[in-house]
Each structure stands twice: as structure tokens, then as C-alpha cells.
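Here's a slice of the assembly, chains where they normally sit.
Labels for the chains are A and B, by order of writing; each one numbers its residues from 1.
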Amino acid sequence: MLLAGVALAGRGVADDQSRRKETNMEKQSNGHETHAGQNGHRPQASAGLAALNPDTLPKNPAFSQGVMATGPASTIYVGGQNAVDASGNVVGKGDLKAQTERALDNLEAVLAAGGARLEHVVKLDIHLLAGQSVQKGFEAYQPRAAAFHGRPPAVTVTFVAALGRPDWLVEIDAIAVVPAIKS
Amino acid sequence: MLLAGVALAGRGVADDQSRRKETNMEKQSNGHETHAGQNGHRPQASAGLAALNPDTLPKNPAFSQGVMATGPASTIYVGGQNAVDASGNVVGKGDLKAQTERALDNLEAVLAAGGARLEHVVKLDIHLLAGQSVQKGFEAYQPRAAAFHGRPPAVTVTFVAALGRPDWLVEIDAIAVVPAIKS
């Protein structure tokens, strides 16, 4: 994922010191389990969401390599969100940071309509217009990292040839999982 | 999502008048719940599929901003569908509308093999070849909107640099959820 190359100040994840200890053991982090290692044993099927970050892959507080959802849950599929207002007008024309902020605001609004928050997001797909700077988008993303409580989503970033409107610089869709019994 | 900018005649969704009332209340629509508002309360975890359309985002009868699946269900993951026949030959060469129709036919065939229909689709990813007209694709999509019974899927549209074969103008994949107990 793209952000592997982005320098992270680590702000917003101070409550997640345990993620930085690199061990082969399963760890507890804010009530979420983080699994590491490649020995292939099956983690206990406890309900909830667990980050999957094997030690052979880069670790980054901004995203997980994988997220596992176990047990009864509601799953929310969020369609591609852009920097638009309620009337469909573009917000932040020409400004990727502003557009990313608005797209994330809109994504949070969709989650809220289903009783979910950013912490429930398990997968983010970020589609940037070719030529845009991932660093600018990341400046909008990073301040929200604390919302993930040490279990950030799995993320895919691609640069596409075009988006639905010429003014759009970013489109973000997501899958969120809300465990039926909170872990 | 792209279609926010596409004029909709509203045909095929006449049975969904309630979606056009903009309120902050939860609504009933064809047995599907539609949640609005951003107050973050958790909707009742009744089994089934619910559209999520907060009032701060554009509303469009062709897609939902999000869809929430709750309760026991089968989930169908449909791989990228193109305009091919059973032998893999391209159908509708050079014609995006024809290719979109065939790709949707193929998608419906995959759903049918799992006992599902378009109304069970919760997420559509539409990959258009760069330079194609979204309007032409939408002409093929719109007549099927009635099949969604007022709960259209969440949709992401991107324009990509190329698809698997030079003749392909569109590739569509999907996730569908079939509640174990029909809502």
C-alpha cells in the first residue's frame, strides 16, 4: 500500500504503543487483537475485529495489512465518496487535501447513518486522480488515524486515469463491520 | 460517485416515492429500511439490507451512498464481468452501451447461479476504459434500476488506463448479500 513510503509522525496513535513491539506473539491492543507471525495457526474465533500484521511486512500506524472480522456483525458497503456537498457541488476544487477531508466527512456521514464510525472500517479503497500527490491526501487522512484506536483498516491506493467528474481529485469507498456484540 | 452528475428521469423507481422525502427519520421502503441523518445512533439490527443515505449527501435513485447488511446471509463475490459470450468472444465491440448491457447480463447470470438477483447487490464497482462516456454506460444501467426495489447498491465508478483485452470498454464486479431470512 502506498503509505508505506510516507513518513509518519505517529501522532494520534500514542494509545497504541503495543503495536510497535515486534514479536511473534498475539497482542492485545485496545481490546482488539493483533495477530502476527506466519505460522498459520488459527486465532481464536473471538467476536470482533483483529488487525493482521505479519512480521515479514512493513508496519504502519496508518493502516493494517489485513483485518479479520469474526462473529455476528452488520457489514456496511460505502460507495465511492467524493468532495461534494448535499447538492452535489464540488468542494475544494483543485485542492486534494480539502477534497480528501470532504470525502472522508461524507464517508463518516454514511457510516453514521448506519450507526458506525471510522473505527469500524475494515477496508478503504482510495482512488486518486493520476498526477495527484499522495502526501497531500495523507495530510487529510492522518489526523483521523486516532479514530482507528490502533486497528486501522486495510487500504488500497491506486491512481486512476479519471474520475466521474473533471473536478474530482479523489474517490474513497469503504467496507465497515459493526460487531453485533461490541468487543 | 459518478452518477451524481447524470440527469435521471426517475423511471423504474416509481414504487419508491418515499426515498425522495428528505427527512431525518428512518423510513420504510418496500420492506427495506432507509436510514438518514448523522446522529450516529445505531439502527435496530433487524435482518436484511438497508440503504444508508444521509441528508448531507446527494440522493439519487440509481445508487445508495451505502448499504448495510445485517443478520445471517450468503454473500456472493462476483469477479469482473465483461461483454463476452460463453466462448469468451467480445460482444458489442466499440459500443459501450451494448457492452454494459452484456456485462450486466453476465453479472445477473452469476447471481442467478447463486440464487440471487440484482436486488441483492450491495456494491457495484464499475471500471470504464478511459475516454468512454459514462452517459452511454448509464443508458444500459438505468432500465435495470427498477430491479433494485428502491434499495440500489453502493457504487464506485473509475476510469482505468486499460482493461484485460483491447476490445473491452467496461468491467463490472459486485458484492451481493442474500439474507438467510428474506426481509
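In the analysis below, a contact is a pair of C-beta atoms (placed from the backbone, for glycine too) under 8 Å apart; a residue touches a chain by one contact, two chains touch by 3 or more.
Computed from a predicted structure; not experimentally measured.
Count of copies in the whole complex in this file: 3, from one repeated sequence with 2 chains shown in place.
Heads up, the rule we're going with is that only the chains that are shown with their structure count from here on.
Chain B is reached from chain A by a rotation of 120°, derived from superposing Cα atoms (nearest 5). For the pair chain A and chain B, the distance between mean C-alpha positions equals 23 Å. Only residues 1-5, 35-43, 45, 50, 52-58, 63-70, 122-123, 130, 134, 153-161, 175, 177 of chain B touch chain A when the two sit together in their complex. Against chain B, the residues of chain A that register as touching in their complex are 74-82, 84-88, 106, 109-115, 117, 125, 127, 160-165, 171, 173, 178, 180.
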